[in-house]
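Every protein chain but one is kept in place in this view of the complex.
Read from first to last, the chains carry the letters A and B; within each, the first residue is number 1.
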Amino acid sequence: MKLTKLTAIVMALVLCLGLFAGCSSGDAGYTADNTEFVIGVSGPLTGGAAMYGQAVKNSAQMAVDEINAAGGLNGIKFKLVAMDDMHDATKISTNYSSLLEGGMQVSLGTVTTAPGLEFKNLSADDNVFFLTPSASGDDIPTNPNGYQMCFADGNQGKVAAQFVNENLAGQTIGVFYKADEAYSKGIYDQFKANLDDSITVVETSFTDANATDFATQIDTLKDCGFIFMPTYYTPASIFMTQAKDIIAADAVYYGCDGFDGIDSIEGFDITSIPQAVTMLSHFNSKATDGKAKEFIDKYVAAYGKDTLNQFGASAYDCVYAIYGAMKKAIDEGKDIPVTISASDLCDILKEQFEGGYTFTNGVTGDSISWDKSGYVNKSAIQYVIKEAN
Amino acid sequence: MTTAINGLSLGGIYAMIALGYTMVYGIAKMLNFAHGDVIMIGGYMIYVTMATGNPLLAIAVAVLSCVILGVTIEKVAYKPLRGASPLAVLITAIGISYLLQSLAQIIFGSAAKMVTVYELGSIQFLGATVQLSALVTLGVTVVVMAALTLFVKFTRVGRAMIAVSEDRGAAQLMGINVNGIITLTFAIGSALAALAGLFYLLKAPNVSSTMGAMPGIKAFTAAVIGGIGSIPGAMLGGILLGIVESVSYKFAAIAPYTDAIEFSILIIILLVRPNGFLGKKRREKV
Partner (left out) sequence: MKLGKIKVKHYVNYAAIGALTLVMGIMTLAGNKFDNSTLFLMEKMSISIILAVSLSLVVGFLGELSLGHAGFMCVGAYLSGKVASLLEPTMGNGPLTLLIALLVGAGAAAACGIVIGIPALRLRGDYLAIVTLAFGEIVKSLFQNSSDETFGGSLGLSTPRYDKNYLFLYGFILVLITLFVVQNLMRSKHGRAITAIRDNEIAARATGTNVTKYKLLAFTLSAAFAGIAGVLYSYSNYTVQSMKFGYNYSIEILVMVVLGGMGNINGAIISAALITYLNTQLPTILTGDLAVLQNLLYAIILIVIVIYNNAPALKGFRDKYNFKALTRKLRKKEVDPAHVKDDEAKWDVVPTKIDMDEILSVDMTPQDPNITWKRGGDK
């Protein structure tokens, strides 16, 4: 290294980049130039989980466009800013600070749970309200500023265990889950904890995110008549395809909201699976009536059916729920200017959500409210995706 | 019994990929990190051509396009670096791997695609249910391994490959077209990768842009366990790894640690037998 001076200059430049960013303009300063209400969200727009992030981004955008077309909130329009976190928690500090400094006033949090654990603490420091459509970890809404639109994992496990306790007492059931995934393991742990002693569980798991060969797992579960599968639909569909002839034809596959979309995977014909498939969810992407049907038609027309899933439906509801709560607060005499700081808006929204605000006629539920800790109260529906052949 | 057969069939796929690794490593002396992603491209090519409904055509197109891809990668990215430090080549290979993955994601989207090539079903064998695809995989892998061994041992081109592998400079002096041989090696390796992609689809009809990454690393592990550079070694290592994986998944208590177990075996084998089971010992020259 003989480039002494140049090295020094380049190094000083690179390391001082931050200095040019300058000093904080204060918490209120970020939103001073806003001409629209800014909703921020961070989700996996690329990488293995991208279909969930894309669904949330598209659906939230759809809701924002509809609200704006209808005149916004007392004439003020909304704007959605979506950032890519690749389902990686370490991207959150950057995304969160860019969103906040870019004028974000209210957030949809993160799409997935792992980054959400980082987001919930950062946003709590600055008092930024978030209502996540799909980060279902039990720990996500524990701070006062955080709320969930989807069911928490633990609750799904509990409901599934109740179903098994009531219907399958004394029997042996199988469980197939992804051991290193928070969603899958979170549901399974609560499921197991709430299960009656009379029920014997045969469990089998996998870890590779791209696992395509479940021969061993299928062999382990081949004598089970009821198989609980708290996984996303891709591994489940592979499992079902490979297990067609091995698992008893009258067996039941029972999944959670991760199953949604299993009947619309391109190239996977669910009717060729002899077993019955049931899921516990708040949204059915094959709905034929009501608000859900309306949403599906609009979504498919705008973005195709590739990324149509419960994540999007939930995000669509989130935007409307936030809009509704803001509207209600204004009706109650609160002043919400377009340049309101994230923290001030958070206090207003918290008051609404804690004060029994109910969001009605949503895609994922007719009547949706939240308890004190931020968990959602709505009815879980058991959808029979297909009966046994 | 079923576990054993499952292991064998999984091992067959690993062996198929490991064969590609081992050929390229043995002859071009480089770790082709992008090998796993060639499998992925093979899978997508099958997905695309299956729209015509002709499985044989799909397989042919996949093999052909993988060969073209493999040779192109070699010419564009690796050939300019021949003679440069091995680390530079390795890093380029990693770059190519990322490139293929992100290209696939841009073109085909991030959601996994399902495609069924053949419905093979299963048969009852010695009291166990055996997927036919497992038998096909295993059978084809054994045939390919035998053919490769014979090809390398008994044809002119094959022996030229051994010569290039032993001493590139001397081989050149003997009038062997070294660049041609290396290109041919990449072509063969890529064709094997396409076949591995096909076997994946036979097992599970699911294509995604990251499907090649983990099998790639595991197959490389298999190649090292068997002794890298050795064709029967790749087979042995692949089968061994497949059986270990199946057995480990069979027991709920250790199932989550399967990856850790496989990699621990690799470390132990390298400590005890640094050249793998069937690898040749090389004395380092000054």
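Worth a mention:
Following the convention adopted for this analysis, a residue touches a chain if its C-beta (ideal position, glycine included) is under 8 Å from a C-beta of that chain, and two chains touch if they have at least 3 such contacts.
Everything numeric in this text was worked out from a predicted model, so none of it was measured.
Every shown chain touched by the omitted chain in the complete complex is listed here: A, B.
Within the complete assembly, B:102 is the residue of B:72, B:102 or B:155 that touches the hidden chain.
Of the candidate positions A:97, A:198 or A:360, contact with the hidden chain is made by A:97. Check A:103, A:157, A:186 or A:261 against the missing chain and you find that the one touching it is A:186.
Within the set B:137, B:208 or B:221, the residue that contacts the chain not displayed is B:221. Interface note: of A:165, A:194 or A:207, the residue touching the hidden chain in the full complex is A:207. Touching the omitted chain from chain B are residues 25, 31, 77, 80-88, 90-92, 94-96, 98-99, 101-103, 105-106, 217, 220-221, 224, 228, 256-257, 259-260, 263-264, 266-267, 270-271, 274, 284, 286. Even with one chain removed from view, chain A keeps its contact list with that chain: residues 1-8, 10-12, 14-19, 21-25, 45-46, 57, 81-84, 88-91, 93-98, 100-102, 113-114, 117-118, 121-122, 126, 137, 139, 179-182, 185-186, 189, 207.
Note that only the chains that are shown with their structure count from here on.
Here the CA centre of chain A is 37 Å from the CA centre of chain B. Note for the complex: chain A touches chain B at residues 46-51, 54, 179-180, 203-210, 212-217, 219-220, 222, 234, 237-238, 241-242, 245-246, 265-268, 306-307. Chain contact summary for the complex, chain B toward chain A: residues 2-3, 6-7, 9-10, 13, 47, 102, 105, 109-116, 121-122, 129, 131, 134, 200, 203-206, 208, 210-211, 213-215, 245-246, 249-250, 252, 255-256, 258-259.
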